[in-house]
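As structure tokens, the structure follows; a few thoughts come after it.
Here the complex is missing a single protein chain, while all its other protein chains stay put.
Going by the order they are written in, the chains are A, B and C; count residues from 1 in each one.
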């Protein structure tokens, strides 16, 4: 089914939910304070609201339903169902309950922090940020506060790399820094010489990922860190995705001062169509005083909350995205040290196996002849030159077979990119099937490029004309705007 | 997707669930007691089991997803989601807990019994039976015990009607009775004269529905009851579906001695692909001693369990299908007396509205020119004679439009039957859409009968060849039978 | 106010619909109901909680007056068992698509047909039998029907039932097999197994349970099968499928019909609302003909390689032929069948074996732990999950344990308590029970 827009299902006088009667005298509002006209929300019975959203859900494709290896960089792994039950167990906790009434949840925070400290080699961890990008921002805020506290507020540059997530650049900019971006060298790695040229007294920090979205591990990472340290800057490791190196190598061991994890990547919390997520910031002892507050403390018998001395303040309300902290904690506890290493090794094996299969498809390549860790940014350049079919179109056509890939592979340095990341969750049979689908679509592209370009064919809707989305006269970011611009008599 | 059979997804050594280690000395089993060869169950990781079943779920169509008015006699109404939360709240109660630890659930049973007594006019109600059919069986068991206790064990005939559910006949037969079935008269109603001819000293009981599956209310129902009483028999009302007469008329008011409800019909518990359901038996004071045990008692301050003096014994384990008792209780409590009457009236209005629409479709008819209460057994006889397309084929083709109807409309007295029951849950727009689909398919049948007969076209699978299902050499009631008969080298 | 559950109760819609059908009021539709049968007052029901929040509040108030087996430490079993329920089982059986579906055609409800076919197929592997029914209500019904099947098949009307069976199930068998079938009870031997019996050619079946009501694993199945078969009777065995990862499937020692309850397989205790019954035989047409339940089988479709599903031998059923069918069939317990299938798929052969071993070991551990302070019955037998203890005053012991937050077991008679141990009970739990029992007994 292709569900109508919910407003089209409305009928006056219906309702999906009744509300308790006041049971007390009604309050009369002063003139102008009360709402004049009721909002034009849909009026529907409960079954009809439910049916609408259940149908929409069936028009969506979660990890649980498909071979979700095509969301490269996103680490779409299995989020165990039992962890959802755990997350629900804290649904009715209020974040400002007195500490004595939330010892269990505080203990989870505390234990989670200690485990992430061990995994990263850092000394303390904040679980407050609401996502990886928010954690990057928190790290930058700490970097800023650190330098300011040392009277080095003049450091106004942050260096990052082109293949690090755009949030590294964007958060630094938001926090007031000038951003210097290192381009990859001939091997697809950040250019050490470029860094050497970039660092100096204005350097506040280096924000770097390793392996970057290319999947290539930068062997010289410690040299990068050392170079920044030499000029008094801090080194910050974007470990959004640490899935391939859990238990193999740690941020602090390479000298980093700060790092962050995305709990919805490496630590399996569900992506939820785009959040809520959860981030974690790990810091070395020098940065501890600047952590966002509060953090959980433990006196040996009970847990409490404390605010670091020179805290950057609040990154978000309260302690963090607790349901996801609970899920990630349970996930680690289901695996342990040996299990985490098995996760990493299997993810890497899966990636190399899939790469082996994909590179056998005529027209597919993996730029730079390098080993890969957990993911690979591939290219359809060859196929595209031959057929005129673009990578995005191949991904859309693959959706007709119940899988797909995502093409928002900023930056667009690799031509006709597609990034696959099989994680540890998928079976060999899944990887074989995925590769077979890509091979099938590639052969379709050769046989009948226009057919592939016309995809999708068995999705809810057909190929979209995106023109109105960038035209202020036509765009419709809400239904009321659409009605006004496109449906009204004068429209 | 069309999911493979789960055995085809197995790969040696995988598993979906780990089990706690014994933590105690292993028990060695005597020779022959232990299992010799492991069962050939699938070996799959957890995600893969989940994915398989989620995909299967998407190949299924619940009330929540469609306009489910085509399961006539089944009363597919909205089962409120909040009631599922309530049902889950008793998941970890053991049925043999001491009464003092289950006062809440016993109170629900007690209050539910009192409400159903009021709705039926009966004096006591047992909630033990696991379904409507089990409730019919329980009623027959009580009838048998009642007559036996009065020294009238010679009564060995049960009279029922052709349009009553087949379980009335089948349960009576199972309990050892000879079954006499009254055929409908020219008005589609049970024939009073036939009953007069059938009753006598051997009559144990009359098992009758009203309105029957035709949807026609039998105005002379009290005469039927009186006639049976006159010969010393009992009158038992199959109220599986009481949805159209809630608060309008009651079993006891027409003189019935016993009745039953299906909680998954009238009282909204979900049908769950075919159970668990729940039944309720209501009885007049004379039958109380024979109720299945235990029943809940209340001494004014606390609830307990007691076994009726001359109980027929256990109909099923423990007290009943508690999750459904909880759901049905919550449903009544959300509606109250006024709400129940609104349910009935709206269901009847919806039925008459839909009948009005359906009868406008050329080729559709409603045998017998009578008023209808909650449902109608329609006929495509005219269309079928014209086009050769059978009712079942039309229902299958309708499935291509996301709705369907069920054709197990025992007995097959009405030619080319289809039974629609819109309940109170669907909106006028739903009914319009449903009628429009039927009209569309009927016109397809006229235009291109072979096309309709070849349906379905956009379901998971295509038209089935049922031949092997009735051939002992070919049938495969399990995968192992299928492998043996159809896949093995010699097969 | 239009009730959230009744869209067309909205007065405007209602008026338009009435107009469309040409009726002036809903009363017209009820014209066939005689006045003397009409209820002339509103039903006398409690005031409703129309607001969901008010309803939640009311229900929560009731639930707060229960103390469940997660809050107390429970050793209650006796037909309803506290095994671990995998989260995936809950996830699947709470899917709207399964939970709210009826039982439609093999097309739009293909998923249900396949899920249930897979369930019976996995049960078939566990049981080593080729025919398994779509679940009936519960193990009681399954036993009753299995015995009726045996009687119909052998055309005899007497059955010999193990004495090591629960009183409740026996009550069901008596009710359900009456009036035409005689139920004889076999003695229980000192070792807790079914005792010595003699048979003649008038019996339709021997009915055995394993593990039986005392948790004792019956080890003389082969002998009983041979005895039954020598007299033209069938061996009917009721077995909890959760034990079959480690225990021999009854078919392997000659059982003709195997039956039981599947509540153990991934279904919560649900205050007794989690039951479903299975019945299994080999693929022997005359016996298959005696199933009252639905059987699902594979059928080809127009497209080669596709699997369709449908009812095997539908004309056996009362749906098809009313009182001429075998017993009756109706809405039973399909969702629990789907759930049990999920459970078996998650567990796999290794999981079932591991689980069985853990249950065997912990049961034995518990017997040893309690043996210090009370008498453990049938100590020499193999026990799976349950065992009986003898105490001076069973009710008093259980009351004292309850005060300590422990549901110590099910009282079988004044001096006997049945204790249940599963993989859910840790060694610590068992030690806690043993310590509490000792404390109570010594007090």
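FYI, a residue touches a chain if its C-beta (ideal position, glycine included) is under 8 Å from a C-beta of that chain, and two chains touch if they have at least 3 such contacts.
Remember, predicted model here, so these are calculated numbers, not experimental data.
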Q: From the touch rule at the top of the page, work out which displayed chains the omitted chain touches.
A: A, B, C
Q: Based on the whole complex, identify which of B:11, B:37, B:302 or B:360 touches the chain you can't see.
A: B:11
Q) Which of these, A:193, A:299, A:369 or A:465, touches the one chain of the complex that we don't see? A) A:465
Q) So which bits of chain C touch the chain we can't see? A) 1, 4, 52-53, 56-57, 60, 70, 84, 86-87, 91, 96, 346, 350, 423-424, 426
Q) So which bits of chain B touch the chain we can't see? A) 11-21, 44-48, 50, 54, 80-82, 84-85
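One rule holds for everything that comes next: only the chains that are shown with their structure count from here on.
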Q: Let me have the rounded angstrom distance from the C-alpha centre of chain A over to the C-alpha centre of chain B, please.
A: 47
**Q.** Distance from chain C to chain A - Cα centre to Cα centre, in angstrom
**A.** 45
Q: Quick one: report the Å distance separating chain B from chain C, using the average Cα coordinate of each chain.
A: 19
Q.
Residues touching two or more other chains, restricted to chain B: which are they?
A. 14, 46, 50, 54-55, 58, 63-66, 78, 80, 425-428
Q.
Touching at least two other chains at once: which residues of chain C meet that condition?
A. 3, 5-7, 13, 50, 52, 86, 88, 91, 96
